[in-house]
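Here the complex is missing one protein chain, while the rest keep their positions.
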Amino acid sequence: MAKQAKPCVLVTGFAPFGGETINPSWEAVNQLEGLAIGRQESHIIHTKELPCEFNSALDALYQAIDKYHPSVVLCVGQAGGRSSISIERVAINVDDARIPDNAGNQPIDTPIVQDGPAAYFTALPIKRILKTLQENGIPSEISNTAGTYVCNHVMYGLLHYFQSQQLSCQGGFIHIPYLPTQAVHHSGAPSMSQEMVKKSLLAILNESLEYKPDLKISAGTTH
Amino acid sequence: MAKQAKPCVLVTGFAPFGGETINPSWEAVNQLEGLAIGRQESHIIHTKELPCEFNSALDALYQAIDKYHPSVVLCVGQAGGRSSISIERVAINVDDARIPDNAGNQPIDTPIVQDGPAAYFTALPIKRILKTLQENGIPSEISNTAGTYVCNHVMYGLLHYFQSQQLSCQGGFIHIPYLPTQAVHHSGAPSMSQEMVKKSLLAILNESLEYKPDLKISAGTTH
Amino acid sequence: MAKQAKPCVLVTGFAPFGGETINPSWEAVNQLEGLAIGRQESHIIHTKELPCEFNSALDALYQAIDKYHPSVVLCVGQAGGRSSISIERVAINVDDARIPDNAGNQPIDTPIVQDGPAAYFTALPIKRILKTLQENGIPSEISNTAGTYVCNHVMYGLLHYFQSQQLSCQGGFIHIPYLPTQAVHHSGAPSMSQEMVKKSLLAILNESLEYKPDLKISAGTTH
Partner (left out) sequence: MAKQAKPCVLVTGFAPFGGETINPSWEAVNQLEGLAIGRQESHIIHTKELPCEFNSALDALYQAIDKYHPSVVLCVGQAGGRSSISIERVAINVDDARIPDNAGNQPIDTPIVQDGPAAYFTALPIKRILKTLQENGIPSEISNTAGTYVCNHVMYGLLHYFQSQQLSCQGGFIHIPYLPTQAVHHSGAPSMSQEMVKKSLLAILNESLEYKPDLKISAGTTH
């Protein structure tokens, strides 16, 4: 199989769920399609909207990976109620859906991969990313849980695919706040502008393409 | 005394306080200087940075009012930790400073105006403003307390001046969230982009210049 | 009408509202009925459950005041979502109901007392109360808004009655958290045990009966 001429990265967002009419992840990701990224614009960005469905989200993700052979895969999802760009550290091998997904499925305490490892750590340089985002004036944090819904499912599935297919990709998951237009309908909920989310995603991709070791800077939580 | 040729409005922001190096209120307000506002650009905007000091903030405010004879006076302050544009409903006649102001004063349970009324309600059409902001996709809320620090002090002092000087002005107080660059240093704190704050202030001024009765729409709290 | 032989205090709680089956205020207040309070058990405690209704709550309150001639009137209400005993500083002259009351009424931006003052400050020694509660290990705070629902309505009405009837009473309003049994149904909501609420109310009554000047200790908010 011939490799693609131009190196690329893949960024995914989600379809709306949980009563929302938009998903800020796809709203932002969609704007990145075809842009060049990396030093000397070394990579182009491909994007993909994933369904918010346990059964089909990973199929769509794997197809896109197989199609594009990306150097980095960045999956992005909505975290309504969070204030900052959340850089996820770890995905766990369980689905426990508080609400049904968009296909009506609500798995409870089901492994994502039967006999898979309990968790995968991200394959992104999360501390370097954190430092870069903060230096750019973007509220951001390391998160130690991506939940137990489709977002965690996709993050786990992504990292399992890297492992099982022996792909030497970087990749991971980022949660983003509501857009201001959504927060209007969630009294008191924090939000982030689409411009800032877009800027964040570009910074994360650039940082990931640097291929330097991650930094050891403290960004943990006591609980 | 000759009246000014061109009708105007006055918008104030504050100097930084509490360890911050910027105050998002003045950062945004400062950008409005000299802009035209209202139907057919009927009014120009004057701006003024107020010191974050109990003793001198109102002097500076009153001087600006006397100088410009504005139709609307909109005072703006930082509410670190809030997520939305907070449209203040009421100011109370007490200073109770949790931290010293920028001049080192920390009044505790002191009336702002000796023998003044316990409170003044805002002289802005707050429900119309709320509706307009939300229709423009801006997270916003009615707040029933402006605190007991310099912000409440200035709001009370403003409305007392309207009353005591028999000015037929509109005016009131708006609290705004941290800027993203500030929230970086306050883990988990919500923020709002300067563009959105600026857009909010212009919408509030335009709405205030409409001189229509306020709407009766529910925006209260149970506690 | 002859004055009562034994001096007394009056403590009120509310009926449940907003879908709750109990109201922690009445659950706690109800346990105080007939207890002796004050130095040398100088006063007995009368209690009264108020309807959560704009129209009739104050009638019930005024009847109880007229009946008992209490030295102190302490009104207590539920503040679901707050973590601490909230000692209210001020009540404002407006009803703005986010939800209908138990009689189906939902007043919006209506004065509680036509031509009444914009606000009344509490007639309780709130800083002494705060200090006492904290010394007793009870999470507590001064609150600068009692909301715009029936709680604020009752607090304003109480203080207006003191004023209009020239009663030399002490009195005010305290908001309390959910009970743990309620918080079970409000994911992540803080709660306080009934024992601690009861202990708080007794401490507040005792402190109020001391008739010493209030303390000047800082307990304000910047917004």
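Of note:
Per-chain residue numbering starts at 1, and chain names A, B and C are given in the order in which the chains are listed.
The rule is simple: a contact is a pair of C-beta atoms (placed from the backbone, for glycine too) under 8 Å apart; a residue touches a chain by one contact, two chains touch by 3 or more.
Model, not experiment: these values are computed from the prediction.
The chain not displayed here makes contact, within the full complex, with A, C.
Residue A:Gln78 is the one among A:Thr12, A:Gln31, A:Thr47 or A:Gln78 that touches the chain missing from this view.
Within the entire complex, the positions of chain A that touch the omitted partner chain are 18, 77-82, 86, 89-90, 92, 94-99, 106, 108-109, 117-121, 127, 142, 144-149, 151, 175, 214, 216-223.
Touch with the hidden chain on the side of chain C covers residues 83-84, 134, 137-141, 180-181, 183-184, 187-193, 195-196.
Everything below uses one rule, namely that only the chains that are shown with their structure count from here on.
Viewed as a network of touching protein chains, the structure reduces to a simple linear path. The innermost chain, defined by the distance from its C-alpha mean to the mean of all protein C-alpha atoms, is B. Chain B and chain C touch with mostly matching residues; of the residue numbers seen at this interface, over half occur in both copies. For the pair chain A and chain B, the distance between C-alpha centroids works out to 39 Å. One inter-chain figure worth recording: chain A and chain C are separated by 48 Å, centre to centre, where each centre is the mean of the chain's CA atoms.
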